[in-house]
Structures are given as C-alpha cells and as structure tokens.
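For this depiction, one protein chain was excluded, whereas all remaining protein chains were kept in their positions.
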Amino acid sequence: MSSDTQDRAGAPARASLLNDPKARGLFYQIVVVVGLALFFWFIVSNTIHNLQRLNIASGFGFLENTAGFGTSQSLINYSESSSYGDAILVGLLNTILVAVIGIFFATLLGFLIGVARLSNNWIISKLAYCYVELLRNVPLLLQIFFWYFAVLRSIPGKREKWSLFDTFHLNIVGLRGPAPIFEPGSQFMFYALIVAIGAAFGLSRWARKRQDATGQQFPSFWAGLGLIIGLPTVVCLLTGVPVHLEYPVFNETGPILKRGFELGTGFNLIPELLALVLALSLYTAAFIAEIVRAGIQAVSHGQTEAAQALGIRQGLTLRLVVIPQAMRVIIPPLTSQFLNLTKNSSLAVAIGFPDLVSMGGTVLNQTGQALEVIAIWMAVYLSLSLLTSAFMNWYNQRMALVER
Amino acid sequence: MSNKILPLVIGAAMGVGATAAHATTLEDVKAKGFVQCGVSQGLPGFSNPDAQGNWSGIDVDYCRGVAAAVFGDANAVKFTPLSSKDRFTALSSGEIDILSRNTTWTMSRDTQMGLNFAGVTYYDGQGFMVRKDLGVTSALELSGASVCTQTGTTTELNVADYFRSHNMPYEIVAFDNNNSVVEAYDAGRCDVFTTDASGLYAERLKLANPGDHIVLPEIISKEPLGPVVRQGDDQWFSVAKWTLNAMINAEELGVTSANVDEMKASDNPGIKRLLGTEGAFGEPLGLSNEWAYNIIKQVGNYAEIFDKNIGPDTPLGISRGVNALWSQGGFMYAPPIR
Partner (left out) sequence: MSDAQMFQIRTVEAPRLPAPSSTTGVIGWMRQNLFSSIGNTVLTILGALIAWALIEPLIEFALVKAVWTGDDRTACLGADGEHIGACWAYVGDYMQQFIYGRYTTSELWRVNTVYGLFALLLVPLLAPSVPYKGINALLLLVAFPIVAYYLLTGLVIGDTVILPIVETAQWGGLLVTLVIAVTGITASLPLGILFALGRRSNMPIIKLISVIFIEFWRGVPLITVLFMSSVMLPLFLPDGVTFDKLLRVLVGVTLFSSAYMAEVVRGGLQAIPKGQYEGAMALGLRFWPMMYLIILPQALKLVIPGIVNTFIGLFKDTTLVLIVGMFDLLGMIQSSFADPSWATPTQAHTGYLFAAFVFFVFCFGMSRYSIFVEKQLHTGHKR
C-alpha cells in the first residue's frame, strides 16, 4: 500500500511522458507522417524508375501535338488537325454540357416526383414510390445501356424518322430540329439580353426595398420576365430579324447511303447524348425526389397551421412558408446530387459519348501518357467537387438560422 | 475489428504475384514455369475463348509456340485478356511476358512507349464493312456516312486521315470496346464499320445476319500486327523474334507438324539447322537445340496456324494474299537460320 503510493508519487515525471495525451499524439503523428512519406517516396521512386526503364516519355508536352482523331460531338471548333489539348477541352465541355442538361431535367422531375410521393392520392403516391425504388435499385450503367442499346434498336433507322409537328425528328442518328443561324447584327440581341437580365435583377432589388419600406408590392417576377423576353425581341425586330431557322434536310430519294438527314443541316442531338442525359436525369431524379420529400416533411406541421391561422391562402402558404424552410434542408444534399450526376456522366465512356473521361481515354491510348491523363481527370473532377463544397459552405452560412 | 482480416488475407494470398525480379524475362519465365501471354478479350481467329475458357487463334498459337520453344511444352502458357487500353501497361508492368493481341506496329509505339515489336504475324490493313442494301461498292462513295470504330486504336486515326484526304464529310462514332462497336453497327447507328480487314471478317460473324453485309475492297492503311515485348531485354526479344521466324522458315522449308519427325532425318542443311540436328542455334537464345522442333511439332508452321485459325476453310475464310510466303508473292519472309 505504501509502496504503491510511493510509486505514484515518485513516478509522475516518467508516467506523464508516456501517458501525456499530447506527447502520445505527437508520437503517433510523427509515425504516420514518416510512414506516409516512406510510402510516397516508394511510389514516386518506383514510378520514376519504371518510366526510365521502360523508356516512356513524360510531361505535358504531348498536349500540343496533333490529335488526328475526330469526334461525334463538339462545342468548340474541333477537327482532326486540332491538338490533344483541344481534344481534352472538347471532352470537358461535353461533360459540362451533359451535367447542365441533366441537372435541369433531374431537378424538375425530382421535385415533381418528390411532391407526388406526398400526394394524398394513393395511386399517385404509389406510382412515385415505385419509380423511386425501381430507379434507385438498378445500376446506372445498366440504365444507360438500356436507353442506348435496347431503345436504339426500337427507334426508326437512319432513312426513316418520327416527326413532331414536322419540326423535330427522331431517328437512330439523333434528335433533329431547326437550328437558329445568327447573322451579323445579331450580337445586339445578345447585348440586349444581358442588359435585360441586369435590369430585371435591379428591378427585383428595388421592388424588395420598396416593399420593406412601404409595404407596397410590385409584380417584379412578371416585369422581369417581360424585360428578359421583350427587350431582345424588340432589338431583334429593330435590327431587321438577323436570325433565321435552318431546317434539317431529309433526303428521301437518291442513293440509299445519301438518304436520311444530310450531315450538318439543322440542329442535332446525337443519340449517345440523348441516352446519357435521359438515364442520368431519370436516375438522379429518384434520389432528388427522396430529398425533396424529406425536406418537405421536415417542415413542422405547426408552421402550416400557423400560416392557416393567419389566414394565408394554401398556395401562398406553400410558397412563403413551407418551401423556403424546406429548401434549407433540401439544398445541401441536392448539391451533392448535382455533383454525383456530374461524376456519373463519366459513364459516357461506355456508350461512346465523347466526355472528359472518354476523350481522355482516347488520348491516353494514342499517346500512352497514362500518368498525365489521369492527373488531368483527377484535377478536373476534384476542382468541380471543391467548387461545389465551397458553394455549399457559403450557402449554409447564408441560410443558417439567425438566432436573435 | 476481425473483419479487417478479410482484405489482408485476400491481399496476401491472392494478389501479389511477386515474381522475384530476375535479371531477364527468360529466367523469370523459366522460374515460374509458364509464359504469361496478353491476348484480346475475344476476336475470332486471333484470340478467342470458347465457353469453357479455352483460347484459340493465330495470336494464341504464337504464344503456344513461345511456350514450346522455352519449355518444350506448348501448354505451358497462360492467357490474360486485355482491353486496348490496358494492353501496354500490362506489358510494361511485367504482368504479362509477351503481348500477342492483334497490335499494330507503329513508330510511336516502338519508340515512345518502351515497346519492341518482334515481327509481323499478320499483314493487315484497315477496311470498311457496309450493309449490302446501301448499294455501295467503293469506299470512295462513303461521303457523308457515319462510321463506327473503336477508340484508342490506329483505326480511328486512319479513318480520319482517309476521309480528310478525300475531302469527304463523315460522322465518327467511337466506342471503347469492340463489342459495343459491333452492337451499335448492328443496330444501325452507323452506315460503316471499320477496323482491320481481318477483324471485319471476324466481327461479321457476330452480326445477326452476316450475309447482309459486305467488306469493301479498299484497304486504307498498313496494319502489320505482331507480338510485342518490353524494351531492354534483348534475349527475350530474340526468343520472341525467332519463334515467329522459325514458324515461317518451317513453312518455307516444307516442315510441318505432321512430317517434322521424318524431316529430322533430312539432308537439307537448312532443315537440319532449323530442327537442331546441325549446329547449336538454341543455346545463344538460352533455349534447347530442339526449340524450333518443339514449336513445329506441337504448334505447327506458319501455314498450319494460318489455315487452322483464319484460313479459307474456317468461318473467317481469309485467303493468304499478302500473308503468303515471299516466294509465293507475299510478304512473309524470315531471315535464315545460319
């Protein structure tokens, strides 16, 4: 007993170093850092050694070499004589294109289904439930394959078409419609559009200020919409309509190869893009629907009751009370779904849509520069996700409940 | 905590085929007892697995030849199916010893990627396949067509060159694996399917109605297909080169798997050197003197491999053409064994 106490009394200096959480923490961290450093040194030295041994060129110089391959879809002026760098840029822009279109449709459909899920109507809510469960539990890649390979066989061949209003045509080479051709002078329309958007924005701020100050309301939404549509239209008429529509040309006679839509006429969405966007939006919509449902359910019923007690009409209750509060819950997971959709668009490689991964893969194959191409992929996707996180942090701060 | 053991166990046991780095690939191969050969994921006539996983094809038989030369046993070979994307890394990382996967010999591959091409097993060229009902008879009529092909191949580059140089507009639809290309072409996404001509004949067999499609006469590129090894190992490079050369020389000298035993008694000094009854040509390669005998006995000479896998009597029905011996008007020419 006495020795015990003596030990305790005599030991603090030694015991404190062993048991001191700070010292132990420091020790563990040093071990981890040294371990990691060794690990990375191992990888880097191996890689350098392997590259030298195998005589593989390295560096990003290859990006300026001529690519020599074509692509089915490009937002910039790209031809076979463009460089590898251009090819990767084409892929990046296509990824962004798919992401933007996909996010638009997924959000629209997701909100619709999320609300339908909460409907009092049994059939509607069950339909929404089935949609969500079915789409969420089947792999996206399978859905993409289905929309591309299975549906592709069911739509008309190249020399036939399905038409809607004789303006939009669908067949196996894509969805064609009239393309607007901008003539010189049309730039004024764009300027007008930019001015109109700016004005609408200013108008809504002014209207809000006025409402705060005087309580008078101003229909800023409709006024803004009128501005954005009206101003460019007026400018368009004033400058003598410098835009015309180019309709796709469909040849029904001539050699069989030449029948069907003429290359480069009208506006064409290739089937790879259609299948990818369709699959991505339908799939992501199922997740968004669940988020929306949870968000709306998270708004306590007391809020709706209070609004009713104040005599606010049903529609206004939804718009002014429920949705703003639900959005606080919905937005963060929604952004991460947007990011998921963007990352999932990389599955384009499976159906030959030239997105970033697909184009990068081709470049990788043609040049053998695996390290560099993968580094580009990672850098692009990481910066996209960092941007999204930054937005989310900003939004969370803005939306955090201000406690008074 | 115990569930951490699963990955550890699997990792320790299954994966790390740590072949202790020997000085040369040949020693390595001899130590492990088989040749690891990279092949395609399924191209009839060149390297194709059947439902039981048995491989056949001209590229496969070449690898069997290498195994026969090294071990005297044509079955001492294992096949790794590779996509066009990972074929070169698989070779350079040492995952495979030799790549025999209908790979085109080009300068950049030979010089920039750390590869060595050991010769040409099949002189190919890129061709076009179209539906018969299009009524097209020449590739020059293909202006405005949509073309299906595989990404990351020389094919993709050649087709771009061809249409550009003839000033013909076209739409390219490129997939990352061959089956998708065939499926999309079969579905009617494209008018034209382009790849190496031999590949066209092979892939045509996969279509729903092969008879509805024709291969156009134009050959728009040179596609010498051959086996590949890593740079920096001259001995293994020689083994790879001379396996092929032995097959071609055997055909020229009239030695086949059926008559190779009789031929051992031949007076022809060329045959004697080939079969190891005169001189010691195997030793410098690090092989036995019976090396070529084993190749021919167990696998066959070049003509036998060709006829068995892609010749006129097979579903592919490809005639020798430029792949005939030099003495019969083709390109197949092996340096003499001397």
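Read from first to last, the chains carry the letters A and B; within each, the first residue is number 1.
Convention: a contact is a pair of C-beta atoms (placed from the backbone, for glycine too) under 8 Å apart; a residue touches a chain by one contact, two chains touch by 3 or more.
Just so we're clear, the structure is a prediction, and the values are computed from it rather than from any experiment.
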Note to self: Touching the hidden chain in the complete assembly: which of A:140, A:189 or A:207 does that?
What the structure shows: A:140
Checklist line | Of B:59, B:124, B:183 or B:196, the residue in touch with the unshown chain | finding: B:183
Note to self: Counting contacts across the full complex, list the positions on chain A that touch the omitted chain.
What the structure shows: 25, 28-29, 32-33, 36, 43, 46-47, 49-51, 53, 119-124, 127, 133-134, 136-142, 145-146, 149-150, 153, 343-344, 346-347, 349-350, 357, 361, 364, 370-371, 374, 377-378, 381-382, 384-386, 389
Check: Tell me, which residues in chain B touch the chain that this view leaves out?
Finding: 1-7, 9-11, 13-22, 28, 41-42, 49, 51-53, 78-83, 85-86, 89-90, 92-95, 176-177, 179-180, 182-183, 186, 205-208, 210
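Definition applied: only the chains that are shown with their structure count from here on.
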Check: With chain centres defined as C-alpha means, what is the inter-centre distance between chain A and chain B in Å?
Finding: 42
Checklist line | Interface residues, chain A side, partner chain B - complex | finding: 50, 53-57, 68-72, 80, 149, 152-153, 157-158, 172-173, 255-258, 262-264, 270-272, 349-352, 354, 358, 361-362, 364-368, 370
Margin query: Please output the residues of chain B touching chain A within their complex, sorted ascending.
Written below: 84-85, 88-89, 92-93, 108-109, 112-114, 133-136, 141-142, 144-146, 151-153, 156-157, 160-161, 164, 169-176, 180, 183-184, 187-189, 191, 230-232
